[in-house]
Every structure is written in structure tokens, then in C-alpha cells.
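Got a structure for you, written out below as C-alpha cells; questions coming shortly.
Only one protein chain is missing from this complex, and each of the others stays in its spot.
Note that the chains take the letters A and B in the order they are written out, and that residue 1 is the start of every chain.
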Amino acid sequence: MTEAYWEDTMHSILKTSLAALVAFGATASTAMADAHSLSGELRITSDMSNPAPRAVMEGLVEDFGALHPELEIDLTIVDREAWKTQIRNALGANPPDVVNWYAANRMRPYVDAGLFADISDLWAEPEFEALASTKGAMTLDDKQWGVPYTYYQWGVYYRKDIFDQYGLSEPTTWEEEMANCQTLLDNGVKCYTIGTKFLWTAGGWFDYINSRTNGYDFHIALARGEIEWTDDRVRQTFANWRQLIDMGAFIEDHQNYSWQEALPFMLNGEAASYLMGNFAVAAMRDGGLTDDQLDFYQFPVINASVDYAEDAPTDTFHIASGAQNMDAAKEFLRFVTSAEVQTEINGGGALGQLPVNANASIDDDKFLEQGFEMLSSNANGGIMQFFDRDFSAEMASVGMEGLQEFMVFPDSLDDILARLEETRQRIYE
Amino acid sequence: MFPTPIQKRPRSAQITYQAFLPVALIVWLLPLLAVALFSIKPDADFTNGNYWGVPSSFEAFTNYGKVFFESNMPRYLLNSLFITIPTVIGAVALSCMAGFALGVYKFKGNLLIFFIFIAGNFVPFQILMVPVRDLTVSMNLYDTKLGLVLFHVAFQTGFCTLFMRNFIRALPFPLIEAARVEGVAEWRIFLYVVLPLMKPALAALAVLIFTFIWNDYFWAVVLTQGPDAQPVTAGITEFNSQFRAAYHLMSAGSIVAALPPVAMFFLMQKHFIAGLTLGAVK
Partner (left out) sequence: MSSADTNRSWYKRNEIAITPWLFLLPAMLFFAVYVIIPIGQSFWISLHEWDGLGDKTWVGTANYERLLGIGDQNIDRKFEVSFWNNLRWLVLYLLAIPAGLFIALFLNQTVTGIRLYKSLFFFPFVISQVVVGLVFSWFYLPNDGLFDVIIGWFGLDIRGGVLGNPNTATYGIIAAGLWPQTAYCMILYLTGLNAVDPEQVEAARLDGAKGRKMLWYVILPQLKPATFIAFVVTIIGALRSFDLISVMTNGGPFGSTRVLSFYMFEESLSEFGFRMGYGAAIAVVLFFIMLGFIVYFLWSMYQDDKGAR
């Protein structure tokens, strides 16, 4: 152990008992309660409203409460969609201590308005080393504004039985992808299902084709507004995408469907694959697909000279800057990100996603294992947070609308790009 | 008297008319019949593409059972009730008084105030949206039924006052004069002379406002969220977000949500139509 490490630790001891405990070798979380008793009220507002996440959140509060019997925890769970518009009010007057939100640019309005607390000190603690891979997504203006609690991979989920039937294997290059697709189409099966009614699904396709064509750095520069939408490299992305559209690779009328409404096409075999986040697996299994029928592959290479970059959106906890019980709030964030808790809440019986702590273990599930493998060893380009989190809000909404239009009327591309460029100039210049 | 009564037309025309009526009605109500059909179908019919055919099994009990016992529908329905009823009482009470003032008394600004009430009632909601939302948030009433009720009462007062004032104007004024001559206090005139005569107007307004508020969607979305305070119009799409579009449950839910105003309409039909068509005849 280095001098610096000890100094760091000593510094933390003054502020938090947890750091002290870790420094003295106590890792069992039950020990925390004895050394440091938190009291008062801790108010948490969570958006984990779907059945499984809800159970996880309630379990978290129960366990944390058991560790700190003096602490009174008040949990409010709000609808996930509604929270996206309600968070502003919640953080305004009389805010809760801890709230759920998303990483990257989606934090920007609240950081700029001073509504999220700067928790860089928490990230300076040694045990946050285990979260290093997600630090970038939590950083704005060189400070950290929250902690992640889960993330999940994106990729192509496909019907293995249909692939086997036509003698297809998982493609690794764009040529193979297109050849596979042609075979499927020749046999009357659509290559991809997608529902673009709520736009964001098209954002996933753009993220992948753009980062595979031009690389991660280019993609992020575009997201930051540093590159013109009318740039030839962007056009190349759309040209690649158009190859699939012109083949008729996507299901028809997708602008009418939500992502859930597009699922039946894959369930009943009219379409063979779905570019989606791992959360779709639960719905596919629910729809009657067995693990023998369902498999996953990484989005193939388009341009061999750029590294793989992957969409892996991170969901987060934040402390409101107006929090009344800062100590307890920080303690809760430490608790949520600890290896033990991370293993537990991301397990197959709980969230069924990937833990953010490097020391946590991943559930025994073929999709999670493949996803973790892919993200940790085969995403050298970088991790994208997803179109609507990497791009600024206004650019994202105009952008995704353009992407949807492109998928239906690819001939309108010039007009669409001009419109996006106009928006970019207005927002960023 | 117009068009020519069918009784004066040839027998063949009468029969054609009588036969055509039910056909026209079915075509007119086709969309509703479709929802009714959807609501008794099993989920599997939609996955199999059997949208409009005969249900493969009769699942009304299952579907409506799910709506009532396994969803937030009962909560949303109760919310709707707790939003609608106080609004009806509040708006009717306020507008009775305002209508009395504007209908009975002559004073400077009477017509101006009356026209402000009418004009405000025609204003597009959107121009009120941001300030009303801020106001509600700052009073700590965001996402509460009370917040929604207060706004609805205020806004509906415009329409109700127009209604009440015109109704009171049509009352026999000598009655009020007579009471005054006898030295009855003005507030007593309101309570004991005018109010009893206003019963039909009260009933008409109450059913109308009940329907308007029950069916409100815009303000429900702007001022509330989640099952704690949201009314049924905003809650109904919840069936959609859980998994794929659950047509059978949404249909059953829609029918349940539509039932209270429909019942209100059929029970109070006379008053309802009297309210809606006020001013349609001279």
C-alpha cells in the first residue's frame, strides 16, 4: 500500500466511517451499522416502477434499513415514464435526498441548474476504484454527479432456430450480415423487427451503424455538436443503413408500433432478429421463446479500421443538492454500489442486468455472460450511453424524428440532414 | 314538422325507413361495437391476427376481472370520482352566485365581467398550461387531486356563469321585486327565491360538468402523474406500457372508464340535453 493510498484513506476516515472500516479490513456490510449509526429521515424517490425493478428497490430499502435501524427511510416509487417529466418538480421545492436518473448528457439540465449534488468526494474513495469503467458516464465538468447501479448491453437478438433452418451463422462483418439478410428475405422472412412509433429504437440503429462506420470518437463528436450533419462521413453512415432499407430488411409499417408491439413479428417467426437492449430478453421469454430458440450476437464490423463501440446505457442514483440528510444519502449510494449488493440486485431473479462493480459477480445467464464478455473485452472503441443520452435533449428529439423519417422515406435524406444541421447550428453555435 | 313526417309518406317509404334505422345505427356505432368485441376476446386472438372475427373463447370474466382486480383501474376510477365530484360542486356553487349577481343586478361593468368569463372559457388551454403548472407546483399541489380540482373549478366557472346568468335572466323578475318590497335581505332572495327556481339549471350543469371533467385528459397529464392522483383517462394507457399492446384489457378498461358518464347521460338525459343545447332555440 502506498503512502498516497493511506493519506487518501485517512482523509476519508474523517468524513465517513465506511471508508475507515474498509481500511481496517472490514468488508462485511453488516459491520457498517455498528460503527456508524445514521439517524433522521432518508427520502428516496425511485422510478423503478416495473414489477421486477420495484421489488429490487423495495428490497434495497429494507436491507439498508436493517443496517441502520435508527434511520427512517421513506421510499416513493413513481412511474418510470412519468418520472422523466416529473423529476424537475421533484428536485425543485423540498426535494427528496436520493433520486433515480440516467447517465451522461441526460444529467446535464440538473447539473447546470445546480439540482444534483457534486459527489466527487465519494468517487475519490478507494472502493470506488471498482466502478472506474463507469466513471466517465457520471462525469460532467470534471466532477461526478451520481453513481450507477446497473447497465445492460445492446446487440442483435435473433431466432437461432430460424438461422439454423436456413443454414445461417452469426455474422461478424457487414457483408455477412447482408448475405444472411438476403437469404432470409428470399425465404419470406424479414431480417429485423423494429417499432419506431416512439422513435428511440431508430436511435439504436444509428448509434451502431455510425460508430461502426466512423468510430466511437466521431460518433461522440457528432453528439457534442462538433461535426456537421451534412458531413460526408455522416452521409456514409446513412448510405450503409440504406442498403438494408432498400433490401426490405425491416418489417413494414414499423412507424405504427411501439417496441413491444413489434415483438410479435419475431415471436411468430415473421422476422428473425431485433437490435435491442437486454431488457427485451424477458419479454421474448415471456412471449414463449425458449433459450434454444433465442441467441445474441455483437453488431458486426462495417469498417475494419475502427474498434467496436457498444451501446450500454447506465441507470443511476443521484443526491439532490437540497438533500436534508446528506450523510445517509451518501451511505446509501455506497451501499448500492458495493460488490455484494451489486451481485444481488443484478441477478437473474432481480433486475437481470449487469453489475457496475468490477468485484461483483454476474448471474448465470447466457445473455448476461455474453454481454459482459462483449463489453469488457470487445468494446475497445468505447461505451455509448445511447442516442437520447449522448446527444443533447433537443438535438435528440429532432434527430430521432429524422431517423424515423429516413427509415420510411430514405429519399428524403438531404432534406432531413439539412434540418438536423440547422438544429445543430442553433443549439451549439 | 320538417322533413315531411314519415306517416304522410307511402307505406313502402315507411318500411324502408324503419328498416334502415337499425342499419344506420350499427354503422354509426361500429367503432364501439368493435371495442365491446375486443373486450371479450382472449389475448391469443390478437397474437394470431384474429382481430375482428368471432372470439375463439369467451373471456369477458377474465378480462374484466383483470381490470378490476389486477390493475390500478379501481384506483384511477376512484381518483376520477374524487376529482369530478368536488369540481362539480365547486363550479356550480361559484357560478350560481356569479350568475345571480350578473343576472339580477344592474351595475357598471356587469357586461364587461360577463364577457371576460365567456372569453376566458374559449381560451386555448395551452396558454394557461405553464403558469398554472408552476402555480400548482409552488402551492405543493402538483400530483394531487386537489390541485386538479382547484383548476377545474376555476376554469369551468367561466362556462357555468354564462349558463347560470342566462338562465336567471329568463326568470320572472317581478318575483324578486316583490321580495324586495317586503324587505327580504338580498342573500335571502338568492337562497329562498332564486335558488329553488334554478333546480333544472343546476341539474343540467351538474351532469354536463361531470362529463367534461371525467373525460378531461390534457390537465390530468399536465398536473398529475401516477396512480396516486391521476384520473382514469390518463391511467388507461397503463395497460399498454407493461408489455405489448394488451388490446383485450385496454378495451375492457375503456368500457369501464366510459361507463360513468354514459350512465349519467342515460339517467339524466333530459337535463343533459337541456344543458348542451342552451341557446340553440330562441
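Note that in this section a residue touches a chain if its C-beta (ideal position, glycine included) is under 8 Å from a C-beta of that chain, and two chains touch if they have at least 3 such contacts.
Treat the numbers as computed from the prediction; the structure is a model and nothing was measured.
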**Prompt:** Which residue among B:Leu25, B:Ala44, B:Leu175 or B:Leu195 touches the omitted chain?
**Reply:** B:Leu25
**Message:** Of the residues B:Pro42, B:Pro55, B:Pro74 or B:Gly120, I need the one that contacts the missing chain.
**Reply:** B:Gly120
**Message:** Going by the contact rule already stated, which one of A:Thr134, A:Thr237, A:Gln353 or A:Gln404 would touch the omitted chain in the full complex?
**Reply:** A:Gln404
**Asked** When the complex is taken as a whole, what residues of subunit B touch the one chain not shown?
**Response** 1-7, 14, 17-18, 21, 24-25, 28-32, 34-35, 38, 49, 51-52, 94-95, 97-98, 100-102, 104-105, 107, 110-111, 113, 115-120, 122-135, 150-151, 153-155, 157-158, 161, 169, 185-187, 190, 211, 214-215, 217-218, 221-222, 233-234, 236-237, 247, 250, 254, 257-258, 261-262, 264-266, 269, 273, 276-277, 279-282
**Fill in**
Residues of subunit A touching the missing chain are 84-85, 88, 91-92, 109-110, 112-115, 197-199, 252-253, 255-256, 388, 393-394, 396-397, 401-402, 404-405, 408, 419, 422, 426
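The criterion applied here is as follows: only the chains that are shown with their structure count from here on.
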**Item:** Inter-chain centre distance, subunit A versus subunit B - centres from mean C-alpha coordinates, in Å
**Value:** 43
**Asked** So in the complex, which bits of subunit B are touching subunit A?
**Response** 47, 137-138, 140, 142-143, 225-227, 240-245
**Prompt:** Tell me, which parts of subunit A touch subunit B in their complex?
**Reply:** 50, 78-79, 81-83, 85-86, 89, 92-94, 258, 260-261, 263-264, 267-268, 283, 286
